[in-house]
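One protein chain is absent from this view; the other protein chains keep their places.
Moving on, here comes chain A:
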């Protein structure tokens, strides 16, 4: 086999390049997307190919340029706004929540906002308490926006095109620890393909327990599932992919089949997306459960700087294994 390796970063970059080449209305703006090449080197080389008007470096004005993205989208363009990291999007939260998410509704359908906002999320690079959080579940609380969390090469590439084709604001959260994630493919056509932004994906089938997760935790869940299979436990791994609107059908169908659920997410447990999913299961599949639902979530602490504490603050494979063994009634 003559397979090539593709990284998540390369996939996103290819998706962006394809969007820029195929639609004149598409442009990218954000902090250091141009001359610097992108904080995570996703837009490296774009300035040379597409020019300053379409690869637009912005000042450190998150509210200003996210709002400008909304206006440009209402004015007929298809902007892709890059916010360096999820914590910085809090400076633009008014624009996202009060303007982008409400525009369609409060204008009675006069205006949609076809805006795409990309940002890095998650811990793992020892960037401490103001660069490492996972706030995508928090934003998934808001009606009027869509929340995507690509975790694979195909989603890194394809979700962008789907987001741009969507008439409403779409936020894409890229986990920082995935940029160097690699997958192997026979040919570019195998990963450069359209994807939907409606459904969760079953990344591994199994009949004993549903492992429900997304983003950076997907690969930890798949590692855990591999180890569990050697213990004779077949875990079904669900990659949520889209946090809003949530594909509860896929979740419930899996839980009805496996009768057990473990939800894994990097964000804090209290008031989290995993709480929402757990409640959906409780409301709609309670009598199908053979064991209480388990959650593996971030510790209730701002992300610490030292490596050992940072690792302890977010879900790791051993905790996923322990949670699954618990719901399977196999205590070690």
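One rule holds in what follows: contacts are C-beta pairs under 8 Å (C-beta built on N, C-alpha and C of every residue); 3 or more make two chains touch, one makes a residue touch a chain; residues count from 1.
Keep in mind that, in the parts below, contacts and distances are computed from a predicted model.
> Name the absent chain as its UniProt record does, using one of the following: "Osmoprotectant transport system permease protein", "ABC transporter ATP-binding protein", "Membrane protein" or "Pyruvate dehydrogenase E1 component subunit alpha".
For the chain not displayed, UniProt's protein name is "Pyruvate dehydrogenase E1 component subunit alpha".
> Using the touch definition up top, pick the residue from A:72, A:228, A:243 or A:261 that touches the left-out chain.
Touching the chain that is not displayed is residue A:72.
> Looking at A:8, A:27 or A:138, which residue reaches the missing chain?
The one listed residue touching the chain not shown is A:27.
> Among A:21, A:105, A:184 or A:199, which residue is in contact with the omitted chain in the full complex?
Looking across A:21, A:105, A:184 or A:199, the contact with the absent chain belongs to A:105.
> Residue-wise, where is chain A in contact with the chain that is not depicted?
27, 53, 56, 58-59, 61, 63-77, 79, 94-95, 98-99, 103-112, 143-144, 146, 167-168
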